[in-house]
Structure formats: structure tokens, C-alpha cells
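Worksheet: the structure to be examined is printed underneath.
Apart from one protein chain that is not included, each protein chain of the complex appears where it belongs.
The block that comes next holds chain A.
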Amino acid sequence: MNDRLKALYKTQILAHAKNPFNEGVLEDYTHKLQAYNPVCGDQFDLYLKFEGDVIQNTSFRGYGCAISKASTSVLIKQLLGKSKSEAKVLVELFLKLINPESSESPESLTSDEEFLAFASAREFPERLTCANLAWEKLKEVL
């Protein structure tokens, strides 16, 4: 098996894909977003519960490849307790991290292992839309 691809799927991604964070429907959500990729059919519903400016609770439900599912799971986890402006910073950081055209090295951007796992996506431009699916969608409410 190829090491390059294995690196992309390494522990963090497989762990999140197999045991996603807060998978399910959030009944008392304030925002529901649908992240959908018509090219491959990946589809996730994102549920957010804002209290004032702060994201108090999150969940998601849907299906997609391991990368899109794990990246959605990480997003849902990282958003918990964040304010709108904190969430915005987080999303920009993640998108920069996976962007193959980014000039900054992944390690200079973050030391968060959950985030760094996705940095290998830079080598697989065809999988960029898997890694950023939910994150790009979230930008709409921030």
C-alpha cells in the first residue's frame, strides 16, 4: 500500500471517519446547512445551535468518503463553544492548511494534530473538495 496515501488517511482521519464526533440530528438547532457535492454525491447536514454569538452545540449527519466525513467530524468538534469570529478564524486556518497553493507550511500554521492530518490533502488536489466540503459550506453563516 502506498505510503503517501496512507499518510493522508492516517490515524486521525480514519478514527474520525469510523467514529465521527456528534453524529446525528440536533433537535434544537438554530442553523441547519446542507453540504453537498453534486460531482460525487457526498452529502452532510450540519446542525448548529447558536446562543447569542456562541455555538453551544453541534452535530452532523450524512454520507461521504472517509476524508469528507472525517473533515466534517473535525469541523463539528472544533466549532463547539466557539464564537462566530473564532469560528471564522478556524475555518480560514483549515482552508489555508489544505490549500495546495498555500505558501505557508502546515506546521507553521498550527500544531493541532487533528488539523495537521488533513495537510496531506495538499498533495491530492482531486480530493480537495472532499476535505473542504463542510468547511466551505459553513462560511455561508459566518
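Here are some notes:
Just so it is clear, contacts are C-beta pairs under 8 Å (C-beta built on N, C-alpha and C of every residue); 3 or more make two chains touch, one makes a residue touch a chain; residues count from 1.
Please note the rule applied: contacts and distances are computed from a predicted model.
Missing chain, UniProt protein name, picked from "NAD(P)H-dependent oxidoreductase subunit E", "Cysteine desulfurase", "ABC transporter ATP-binding protein" or "Sulphur transport domain-containing protein": "Cysteine desulfurase". Per the touch definition above, the residue from A:A35, A:L48 or A:I67 contacting the chain not shown is A:I67. Interface residues of chain A facing the missing partner chain: 1-2, 4-6, 9, 14, 39-42, 63-67, 69, 124, 127, 130.
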